[in-house]
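Below is one structure, written out as structure tokens, with a few remarks after it.
For this view, one protein chain was removed and the others were kept in their places.
Letters are used for the chains, namely A, B and C, taken in the order the chains are written, and counting of residues starts over at 1 for each.
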């Protein structure tokens, strides 16, 4: 059962076209990732920073299917996917809740695990790997 | 009983100092205002835009008492206050949830009701006035 | 000669990892697009909104090659590309100015021209088409 994150669209998410600014779809997906980790007991500070690790994003893609206006409810479903021992992807489906509920976007981010000090690639921490494999 | 809005602090809220960027305290307060209106059945689109009205902010103030880091929980308590027949204020208390819970900021925004077409001041809509007076 | 937009990275662009938040690379690319249109005498309000048109983004991709910190200078090179009579793409190269200058990201957005009222696809306005073909 993949993790789902739901929240309301607010004014600061939108732009002068009256709908959520395209780059903010990705910011909302990142919120969902953080909430998914948090729900699994994996705090970013503890898993990454305390271990001298970072997992920067190497690639993002987003297909925009429908707009979101202020007051709309968005649900983001997050599915992790292992790529290599030191990288993973997150696949996001965004829904605009209804009725009727509509799929509003498909996004994906790819993450590489590096040592903060040297910026060299290193294996994913075991806890994170377990979460990815369970997804 | 004033309205309270709680959410988690996410990466996009923060800046390179590692904590929530000061202007984003006000954005989070505005989210709380939107949620308070929504909880009262007052959608911004219906109450304002459909009536040709806007309530732009004429003044903001914020006292910053404590920082918020990623993963912290923030609770915002919203207290509306009538100023004149065409203006109101929102008083916000922001708490960083604990334990121990700590007061993290005090903010205030002042709003003036205007006609979108002419930008002239006009009386607050009755529904909004009722919500302010109930706060 | 493609259009280039240069600016400094500021605190609000960054997140708690100390560098520009990944979704903000796309926001900075959109700034470059707006500046490119402006330099060509094509204001968004006049070309799109006054004609009842919108060009929402249907797809974005970004490859992140290097981080940006506060105070870094970013240069964004924008290359438009016609896709169909009612759609176009923008190809962005982002550089972190030096010395030495380094390529920091490659991004792309795809845009579809629609009528605001009906949300049906419609041909790109002639002025915009001319700008795309000149790029």
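The rule is short, and it goes like this: a residue touches a chain if its C-beta (ideal position, glycine included) is under 8 Å from a C-beta of that chain, and two chains touch if they have at least 3 such contacts.
For clarity, every value in this text was computed on a predicted model and none was experimentally measured.
Touching the chain that is not shown, out of B:57, B:89 or B:129: B:57 (per the contact rule at the top).
Contacts to the hidden chain, counted on chain B, fall at residues 17, 19, 21-24, 26-27, 30, 54, 56-64, 67, 109. For chain A, the residues touching the chain absent from view are 11-12, 14-19, 21, 23, 69-70. Counting the whole complex, the residues of chain C in touch with the unshown chain are 7-8, 10-12, 27, 30-31, 34-35, 38, 43-45, 69-71.
In this section, only the chains that are shown with their structure count from here on.
At the interface between chain A and chain B, over half of the residue numbers appear on both sides, which makes the contact a same-residue one.
Comparing chain C-alpha centroids with the centroid of the full set of protein C-alpha atoms picks out A as the closest.
Summary of the copy comparison: rotating chain A onto chain C for the best CA superposition needs 180 degrees, to the nearest 5.
Each chain gets one centre point, the mean of its Cα atoms, and the points for chain B and chain C are 32 Å apart. One simple way to say how far apart two chains are is to compare their mean CA positions; for chain A and chain C this gives 23 Å. Centre-to-centre separation between chain A and chain B, using Cα means, comes to 27 Å.
Of all residues in chain B, those touching 2 or more other chains are 11-12, 69-70, listed in ascending order.
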